[in-house]
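Structure record follows, encoded as structure tokens.
Of the protein chains in this complex, all but one are displayed in their positions.
When the chains are written out, they are named A and B in that same order, and each has its own residue count from 1.
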Amino acid sequence: MNMNVKTEFKYVGTRPIRPDGPDKVTGRARYGADLNVQGMIYGHIVRSPHAHAKIKSIDFSAACKLPGVLATMSADDLPEPGDRKIPGGEVEMALKTFSPVVMARKKVLYHGQAVAAVAATSPELAAEAARLVKVEYEVLPHIMDMHAAARADAPLLHDDVYTQGVDPAPTTPSNIPTQIEISTGDISKGFAEADLVVERTYFVPMCHQGYIEPHACVVQTDENGKVDIWCSTQGAFMVRTLTAAVTGIDIGRFKVTASEIGGGFGGKTTVYLEPVAVVLSLKSGRPVKMVMSRDDVFRATGPAAAAETRVKIGVTRDGRITAIETDILMDCGAYTSHPIMAGVLFNSACYRCENVRSFGREVLTNKPRVYAYRAPGIPQPVVAVECVVNEIAERLNMDPIDFRLLNAVDEGDVMAIGIPFQAIGLKQVLQEAKAHPHYTAELKAGQGRGVAVAFWINAGMQSSATINVSEDGSVNILTGNPDIGGSRASMALMAAEVLGIPVETIRPSVVDTDSVGFCDVTGGSRTTLATGGAVIKAAETLVKELRKRAAAIWSLDIEEVDWTGGMAVAKSGTGLENMNREDAATRGDKTLTLADLAARAGATGGPLCAVASHNAHNAAPSFALNICDAQVDRETGKVDILRYTCVQDAGKAIHPAYVEGQMQGGAVQGIGWALNEEYIFNEQGRLDNPGFLDYRIPVASDLPMIDTVIVEVPNPLHPYGVRGVGEVPIAPPMPAVVTAVNRAAGTRLCHLPLSPPKLLAAIEAAEAGTA
Amino acid sequence: MQSQRKTHVSTTVNGEPREFLCEPHQVLSDVLRNTLNLTGTKEGCNTGDCGACSVLLDGTLVCSCLVLAAEVEGKGVVTVEGIGEEGKLHPIQQKLLEHAGLQCGICTPGIVIASRALLEKNPDPSETEVRYWLAGNLCRCTGYDKIIRAVLDAGAVMRGQ
Partner (left out) sequence: MARVILSADMQRYTDGIREITVSAGKYRDLVTELLQRFPGMNEAIVAKHALAIDGIIIQTPLLETFGEDSELVFVARIAGG
């Protein structure tokens, strides 16, 4: 099924300024909280002060007495979720796993969970009214530790969760919604063949995506029942689907407009405020604005799962991996969500190994329901696998990259789940890293270096695109995927390539759900591949139409007309890619430019437009490698990242600057997760660090430049060779950093984050041990 | 709370005289965004921790979410909307675009303002100086690399190099 992958490009691979750039550097771009409309009122959410409790009653009477309070709501205003399943983009979701996150029903399962909401004429008044809502709770024992929650006698969060994936099916409920195991070969035989077996357990804490823009929306409803939503989201169509499901209102009544989005990283692939604002707006007859505080964002939106991973790897003396066994326990917060799947399936996908056993369980605790965060489910177990691989290489006296090269998967190798790899770039990534000056740069005493690689599957899924040509030949592209990191620029580049016109003449827009066909979310590293695929398809359709129009004008057959260099050429000068008009004229060929054809569109059949509907089945995996140099202050335990390099197989990089940006941003998020970021809950089950002061994400002065090397092994299934780049960058940093820090400090810490107090204690222990 | 008397404030915003009424507890970022409709100033935390709301107050870099609106009486405020010349981007804005120093762009207005304050004080900063100066402006998307390069490059342009 390999297709012809284009390798020579005129526009793709260049670095034009993004079309939405000027609006974003001048402050004109409008984000979620930037819209104010006539007659707008403000919603405020009442949140649970308990980590686990029954809701006995909700009394709005005092709140309603305040003049200016115009509406109230609770789960009573929403349909019972029952067992309804909602088709999400990639996986089906049970309504009961996210409707109560929007508004709790009968029970609260984490501190900060939404319990009720009010709307009033000013934000202050709404907040005051929310304080007057009287909620009566019956407090239940909360359970924060995932090991405790996994025990058979643990207090239950839900009485209807029965572990899936166990035989025979359990007859009693538990806090373990999912268990999954995959295996191939014979794991005991694999370990028996090994000369060296290393087994370790690593813990990775719950952390937050940390997007700078809090969730925000404005909802307007009208007399005809139309519901307009403006919000910050990774997918307007997803908001439409999920809000319809949560509110029980028909999809056909919604129009959702995605604002510019101030970061998401997977955290804006669901709804929190939108259904609440819809109900408040319908009840009050007024537009309703809702904006989360930073505190709300940390406490009540979906962080990434915590996980403990035990990994055991066996190798022969000459460095061949004979067995890999992993066992993951993942803390998913209060409702089922399934990041465990990817963790179990792909934690050691970088390595060729005949004997693999991978086992995982998801556990529910009284914490916020986790949601996606870049390559969800993968970074947590990959820390364990990669740190152990580094330890093994060290014990075998092998270079860690040579060790990986010896065991790296390549085209034709089969993953543990049975899927063979197409062309992939892991070996090239490893070779590039080995050749990079960083890898051989000398380290001083007290400094350490770590490397790590990782795999991510990447998604395809559904997208649509529309291309309209104006009378002057300028081109508008409409898609439905919020532009999180420069995707408009990529869309314009790919359309320019097909149409053969300068990228600056193309105007790409992200439009609302009424204005373009369905698009799955901006997520899963899919936008350039799938929405870009739709753009390419639409542009190709348009080119065909343009050739047809030119043929009609010249009274030729369409086959006698070529499209090259942005114009139709009669009696093709074959092989002349991207020729210009003068060349064609010199050769005596007749030409019609896009502008010529646009001017005569009316006479040749009407406006020039093309639509494409696309379900991308051609996603291909990405591999990424990081090299990290670190130094540890032995007095304070503070870590300095001295030098950092990222190498990644991006497939064809459409706009290389934004590919580098994904690599750098993902690396720094991973560095933060390794060193500082963690959710800290207190005895009462409350998050103790719900602000950027105490939940410390990396700042500019924490970091060096982040060097990047893009490897381009084309995806054989995509016309331009695109893979997907956005997610895999977050997987290698944690093990690279942990290895570097442990080497620098002479420690063997396996419990993240490697915060200064923990490091200090470990350094002291290590010194005591050697003294 | 709703019946308190509003304060009348006269100030200069981006070089133009402006007047507004505000509640005594209202912060500057709120008034800029929701009263004066200057939504270029962003809010990521409202506790002074993210820098998205950075503005210049009489030339000094401040978090506008920590300044009471009433405090700007008689002072001059510069927001991201007032940074470029009419119809032309400021070199910092231009360089951020050329270096792809923004992904989602929510931190960008704050970065533009903070960098301008830096380059005015220190036209030729070192990489480390830029990093420490911008340490109060969180960016979750870029890993800062391209932002730092853009600011250094903008400094060079402004020095006429």
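Methods note: a residue touches a chain if its C-beta (ideal position, glycine included) is under 8 Å from a C-beta of that chain, and two chains touch if they have at least 3 such contacts.
All of these numbers come straight from a predicted model, not from anything done at the bench.
> Let's see if you follow the contact definition: name the visible chains touching the chain that is missing.
When the full complex is considered, the omitted chain touches A.
> Given that one chain is not shown, which residue among A:373, A:563 or A:644 touches it?
A:373
> For the chain left off this view, which of A:86, A:182, A:705 or A:766 is in contact with it?
Looking across A:86, A:182, A:705 or A:766, the contact with the absent chain belongs to A:182.
> Which residue among A:64, A:341 or A:552 touches the omitted chain?
The one listed residue touching the chain not shown is A:341.
> Out of A:265, A:298, A:644 or A:720, which residue would touch the omitted chain in the full complex?
Only one of A:265, A:298, A:644 or A:720 touches the chain omitted from view, namely A:265.
> Quick one: say which of A:153, A:167, A:442 or A:683 touches the chain that got left out.
Looking across A:153, A:167, A:442 or A:683, the contact with the absent chain belongs to A:167.
> On subunit A, what residues meet the omitted chain?
With respect to the unshown chain, the touching residues of subunit A are 1, 88-92, 165, 167, 180-183, 265-267, 269, 338-339, 341-342, 345, 371-377, 417-422, 457-461, 523-526, 615, 617-619, 717, 727.
To be clear about the criterion, only the chains that are shown with their structure count from here on.
> Quick one: report the Å distance separating subunit A from subunit B, using the average Cα coordinate of each chain.
Measuring from centre to centre gives 29 Å for this pair.
> So in the complex, which bits of subunit B are touching subunit A?
Subunit B reaches subunit A through residues 1-2, 23, 25, 33-34, 37-47, 49-50, 52, 79-81, 83-84, 89, 93, 96-100, 102-109, 112, 127-128, 130-132, 134-149.
> Considering the complex alone, what residue numbers of subunit A touch subunit B?
15, 17-18, 20-22, 24-31, 33-34, 36, 67-68, 122, 124-125, 128, 209-214, 260-265, 293-294, 484-486, 655, 657-658, 660-662, 664-669, 691-693, 697-703, 705-706
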